[in-house]
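Excluded from the complex is one protein chain; the other protein chains are retained at their positions.
Now for subunit A:
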Amino acid sequence: MRGMVVRHAAAIAVTAFAVLPIVFVLSAALDPIGTLNSATLVPRGAGLGNAVKLFTTTPFWTWYRNSVVVSALTAVLSVAVAALAAYAFSRFRFAGRRAGLASLLVIQAFPQFLAIVPLYVIFSTISDNWPEFGLNSVWGVVLLYIGGQVGVNTWLIKGFFDSIPRELDDAMLIDGCSHTQAFRRVVLPLAAPVLAISGLLVFIATINEFLIASVFLTGDDARTLAVGLFGLLADQRNANFGMFAVGTLLTAIPTVAVFQFLQRYIVHGLTAGAVKG
């Protein structure tokens, strides 16, 4: 019985460590005064004042929409592009296959935002010619993020494709399917866990991405949550804290929603390699 007491004590300690900062955010969001130095673990009162202030004084829903659109598009498209490439690497044998895989591994090790000066040059050129994809455009940043994510995802998905028996594809071919159909009807559905986990990871990484967004999405209509909320604290770190806390809680919703939506596919995909930051 003593063992159980120790276990519960340890579990409570870990849970407290995990939860306290979130309780603090929740309390700051509800606190009627809404400043950093007034925020405590237990709010002195509860009100929606911070939320109302956030919605009326900032274009919060525009940031929100931008973040969700950018993250969702990046997640879906990068997984799609990566799945195609992974299929070629997994099922075809062609000259340059090993070299291609190795160079993918090496190329994706370069942190994209270190090249922010060249990227800015590229995007200035794009802006001049195709403003739809240039600076302050959601689409341009989506393409940029996909380019940065596709290497990792291709590796991740290819590893999973390799574990799907080729005999299944061959059986489909004998039954008179084309290769495209074998890919679409057999390989893709079987790979659902890894597709879901890569999509989730890309979504989380993108919605949290700050640096590239802060350089490329500066227009009032183009800002994402990361850029907008950061600016909120940069202006008035103390006074805006309550609004910031409301924004933080609302930002958690899309992540949780995507996680819930993908959860049934994810169980096996979890160990495939992922970190958060």
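Note that in this section a residue touches a chain if its C-beta (ideal position, glycine included) is under 8 Å from a C-beta of that chain, and two chains touch if they have at least 3 such contacts; residues count from 1.
One rule holds in what follows: contacts and distances are computed from a predicted model.
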item: Hidden subunit of the complex - UniProt protein name among "Phosphocarrier protein HPr", "Maltose/maltodextrin transport system permease protein", "2-oxoglutarate ferredoxin oxidoreductase subunit alpha" or "Glutathione import ATP-binding protein GsiA"; value: "Maltose/maltodextrin transport system permease protein"
item: Candidates A:V68, A:L135, A:L229 or A:L262 - the one touching the absent chain; value: A:L229
item: Residues in subunit A touching the chain absent from view; value: 4, 7-8, 10-11, 14-15, 17-19, 21-22, 24-25, 36-37, 39-41, 81-82, 84-85, 87-88, 92, 94, 97, 100, 104-119, 121-122, 128-130, 143-144, 146-148, 150-151, 154, 173, 176-181, 204, 207-211, 225-226, 229-230, 233, 237-238, 241, 244-245, 247-248, 251-252, 255-256, 259, 267, 270-277
